[in-house]
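Before any comments, here is the structure.
A single protein chain has been omitted from the complex, and every remaining protein chain is retained in its original position.
Presenting chain A:
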Amino acid sequence: MSQENAPIKIDKWDGNALKNALDDAAKKIMNESYGLVESFKLIDGRLALCSMAVSCSLFALLWDFLYPFPASKTVLIICVACYFILTGVISVYLLYFEGGVFYVGLEKDKAGIDPDDKWTLQSSLKKYDDQYCLKITYTGGVSKQTRSVERVCSVTEFFDEEGTLCYDLYEATVKGLKDSLSADKKAK
């Protein structure tokens, strides 16, 4: 049975697996090394929208089963319209609100008074490409200002011949990025 700290090993030619491995490792680094608390609001929003869409179609199925067409005509029209409107909303939500964000971490204020600072991680990796772009955004809880930094690296920098993730190398890169943002914060 593999444990939490076993090295991540994937198929190095699978672009999806590469991105997922790097994203998961970045999440782990942010949670463990900096004690950030992960916020699931963005993901929950998406889950809620999708659940609503699926419920809409299940309701239509049930209603049509109990009151066969043509008695169910009005209900069907409403459900189909709602479903496709919701699908459109979900697409917009994924494109603009989520937009590649895979992690939102909250930095609790030590005194417990001020609102939390927010650290957002976004990444992108094009199909059949090796250029992994990681973007860290800092939003001040009090100041409400945003600062971000991004870095494009080749995935070959972090994976070895067998497809094992070199966690230490990646950790150094991610921490370097985040610390550069924190340093900026202090300088200002």
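As a convention for this text, a contact is a pair of C-beta atoms (placed from the backbone, for glycine too) under 8 Å apart; a residue touches a chain by one contact, two chains touch by 3 or more; residues count from 1.
One rule holds in what follows: contacts and distances are computed from a predicted model.
Peer 1: Leaving aside the chains you can see, what is the UniProt protein name of the one that's missing? Options: "Transcription initiation factor IIA subunit 2", "lipoyl(octanoyl) transferase", "Signal peptidase complex catalytic subunit SEC11" or "60S ribosome subunit biogenesis protein NIP7 homolog".
Peer 2: The correct option from "Transcription initiation factor IIA subunit 2", "lipoyl(octanoyl) transferase", "Signal peptidase complex catalytic subunit SEC11" or "60S ribosome subunit biogenesis protein NIP7 homolog" is "Signal peptidase complex catalytic subunit SEC11", the UniProt name of the unshown chain.
Peer 1: Which of A:I8, A:V104 or A:L177 touches the chain that is not shown?
Peer 2: A:I8
Peer 1: Taking the full complex into account, find the residue in A:D64, A:D116, A:D130 or A:E171 that is in contact with the omitted chain.
Peer 2: A:D64
Peer 1: Out of A:V54, A:V89, A:V142 or A:A183, point to the residue that touches the absent chain in the complete complex.
Peer 2: Hidden-chain contact among the options goes to A:V54.
Peer 1: In terms of residues, what is the contact footprint of the unshown chain on chain A?
Peer 2: 2, 8-11, 14-17, 19-21, 23-24, 40, 43-44, 46-47, 50-51, 53-54, 56-58, 60-61, 64, 68-70, 73, 76-77, 79-80, 83-84, 87, 125, 163
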